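Here it is: the structure, laid out below.
Not every chain is included here, but those present sit where they belong.
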Amino acid sequence: MSRPDKFIIDGKRLDGRLPDQLRPIKIEVDVLKRADGSCYIEMGKNKVVAAVYGPREAFPRHIQDPSKVVVRYRYNMAPFSVEERKRPGPDRRSIEISKVSKEAFEAVIMKELFPRSVVDIFVEVLQADAGSRTACINAASVALVDAGIPMKGMLTSVAVAKVDGVLVLDPMKEEDNFGEADMPFAFLIRGGKIESVALLQMDGRMTRTEIKEALNLAKKGAMEIYNLQREAIMKQFVEGGEENA
Amino acid sequence: MPEDILVDIKKDYVLSKLRDNERIDGRKFDEFRKVEIKTGIIEKAEGSALVKLGNTQVLVGIKMQPGEPFPDTPDKGIIIVNAELVPLASPTFEPGPPDEISIELARVVDRGIRESEAVDLSKLCIEAGKNVWMVFVDIHALDDDGNLLDASAIASIAALMNTKVPASRFGLGGDFELPINDVPISVTSLVVGDKFLVDPSRDELSIGNTTLTVTVDRDDNIVAMQKSGDYLLSESLLDQIVEASIRVSRKIRENLLSQVSKC
């Protein structure tokens, strides 16, 4: 992949999207039998699956917290998920993503309800595109609902990039690699409204004003994703109910 | 603790059914669960296949790149099979480097592919002694509802049949289909006393991981066998399982070929 000359031509991005447009998203709930909750998401070319186990007994014992549940989050890439085969096992990037994603979920899970226990969130990137961490958080969030873990609201994640001086929503690979900035967010959405920021990272070059604009653009995108997450959960709830009937 | 009790109850149930010559899900003793195969679902991989064996799910992706050949086979490509039993797939799997179970799984799948000469490695030579195609077969478990091994073997050969050699990406001419010569099928049976259950489910495996895997090529040759688990196997049962495995493998291969248009 080489740097494109221009990222936006006639107001449209390289893949034909408008700057404030998301990539196509597909969400399936309860796709795994073993996990207590699970979700499969496609977001652009990202294909990720999330599984939630717990609350279950925390082991080894010394990680137990007598006052609240311990949350673990493991972001892992399949060796075949990227152009050049990735050696199995966590690298520095995966470890950082796992840390900030875990902290975002720690901020929204009702942790006090399950002292001495652990909730494990495992996300596997089966195919990676720009924004795999955001796709994973969206999948994990739905999987947590599927597992019945009480949360303050839904966690919904999307990134904003800057290319040719323009802020664009949900960047694709070229925009991520060669753009001027990349800024992933995750929001707590409660009662259909965005309440606060649970995850925030940025690298590139942005002014204070651009950061405010990026936030607003991300909020718009997050609400759209949130509606798809809700829809998928509802569908599962209804169909799951039918199946059990 | 409650987990243990559950396992005990399941075990009793499986065994009591067995005394009536029945399996808990109503299958015949030599009957596989439903096999569903989707290939080509990971566009970034050279080949891929998602296999559902009942509720067991395995995704295999193939990546290829040029590399140095082994000194004793300077004109042949190289296949490397690797399995990751990621904790997403089962509450009993833990993060970390491959343990003895995932290593055994990868090696048994590898032997099936290698010994049946499923991939024509002689067509994967780029420059003899210097540069050959390396084929990475990465087995990624998604949901372990029993018999990950057969699901992995099926997904591996299906993914290989779906593979395009990415020659153009490396400036080595045009892409071409990975040359496939055979379709080995692995058949795993759970051994219980003097009986055996083909393609055991996780509930059935609650009685113990006492299995025999027999991998069969398209000419009914046995190309790999692996006894796994702490049990003693009688001679007669061994022959019965071999016979059944040959029989069952034909059906699975036919099924596989009907879903994967190739070979």
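First chain written, first letter: the chains are A and B, and each begins at residue 1.
Definition applied: a residue touches a chain if its C-beta (ideal position, glycine included) is under 8 Å from a C-beta of that chain, and two chains touch if they have at least 3 such contacts.
Please read all numbers here as calculations on a predicted model, not as lab measurements.
Chain composition of the whole assembly in this file works out to A x3, B x3.
Quick note on the criterion: only the chains that are shown with their structure count from here on.
One inter-chain figure worth recording: chain A and chain B are separated by 32 Å, centre to centre, where each centre is the mean of the chain's CA atoms.
Within the complex formed with chain A, the chain B residues making contact are 41-45, 48, 55, 57, 59, 61-63, 65, 82, 84, 86-91, 95, 97-98, 136, 138, 140, 142-145.
The residues of chain A lying in touch with chain B in their complex are 32-35, 45, 47, 49-51, 53, 56, 74, 76, 78-85, 88-90, 120, 122-124, 126-128.
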